[in-house]
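Written below as structure tokens is the structure these notes are about.
Of the protein chains in this complex, one is absent; all others appear in place.
Here is chain A:
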Amino acid sequence: MAEMTLVEAIRRAMDEEMARDERVFIVGEDVGKRGGVFRATLGLYEKYGPERVVDSPLAEASIVGVGIGAALYGLRPICEIQFADFIFPAFNQIVSEAARMCYRSNGEWTVPLVIRAPYGGGIGGGLYHSQSVEAFFAHVPGLKVVIPSNPYDAKGLLKAAVRDPDPVLFLEPKKGYRLLRGEVPEEDYVVPIGPAHISRPGRDISLFTYGMMHYYALQAAEMVAAEGIEVEVVDLRTLAPVDRTTILESVRRTGKALIVHEDNLTGGYGAEVAATIAEGAFEFLDAPVRRLCGPDVPGVPFSHPLQDWFMPNAQKIADALRALAAY
């Protein structure tokens, strides 16, 4: 096994899937010679050529829409949206078309499509290079939404997404592209879409999170462990379809739940987790379900003090855990 970064694991997954299956191809802005602005496709243009690593016009609706057409024909496109912030022109194609194709045609047509998009803040990207978009899409039946928190899962989940017969939105925590490192097997493996992962067992509080916030959640859990608070960290990994069983079983063990995401609070994914707990584990709760989320402002501001105010971090999570433990 080799240690690699998150972005290396993502690149490795695409490389292996393109070598395994000639139907797999990549399409997006700057994915060719440039190798992607985050270098996720570095070297793939040289290896597979311009027909399988397609530099697209600068137009997101058609990156996804053309991908849908190719998928209908039997290919396995991986569409790269350069930043999740730029995905909204493709919202119509993702929501009205990719997600609904199977249902509306009564299964005559299906869309085996992966849409990769770097998301999240804390990188000085301001309002339009920092957004978390998962709540918009996790709402949509027919669409799978996956967010890896580490290189091992990223490779395995992305390979599962490429092999999946339905559209998958694969959101990558861009702050973690080079910050998140870990052991990744050389060999072929998949991490199935769906199951959550308990990355740290604990008996006092369940902490539900995903993506970049998982990194800070583990740090926070370590901080409060020294004070005798044992936190169970649950990495959701797949937001749609979500693993309700693991969520409910964890809360039934701990009796307390904190949900952390950097997307803003209102109507965020945490609301769905909180509702799941309220419906399925109410009688096990020893405290109100708490959410620590980005504040309800229109975006992550650029200037460092403003960005720091916006972003959840290990300290803020630890404080929320202490407050919940004391309830």
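Quick note on the criterion: contacts are C-beta pairs under 8 Å (C-beta built on N, C-alpha and C of every residue); 3 or more make two chains touch, one makes a residue touch a chain; residues count from 1.
As a convention for this text, contacts and distances are computed from a predicted model.
Among the names given as "Serine-protein kinase RsbW", "CHAD domain protein", "2-oxoisovalerate dehydrogenase subunit alpha" or "ABC transporter permease", UniProt records the absent chain under the name "2-oxoisovalerate dehydrogenase subunit alpha".
Of the listed positions A:G43, A:P165 or A:P201, the one in contact with the omitted chain in the full complex is A:P165. When the full complex is taken into account, the listed residue touching the unshown chain is A:S56, out of A:T5, A:T41 or A:S56. Touch with the chain omitted from the figure is made, among A:L42, A:L72, A:I198 or A:A287, by A:L72. Here one chain is not drawn; of A:T110, A:Q219 or A:N313, the residue touching it is A:T110. For chain A, the residues in touch with the chain missing from this view are 25, 51-52, 54, 56-57, 59, 61-62, 64-75, 77, 89, 92-93, 96-97, 100-110, 141-142, 165-166.
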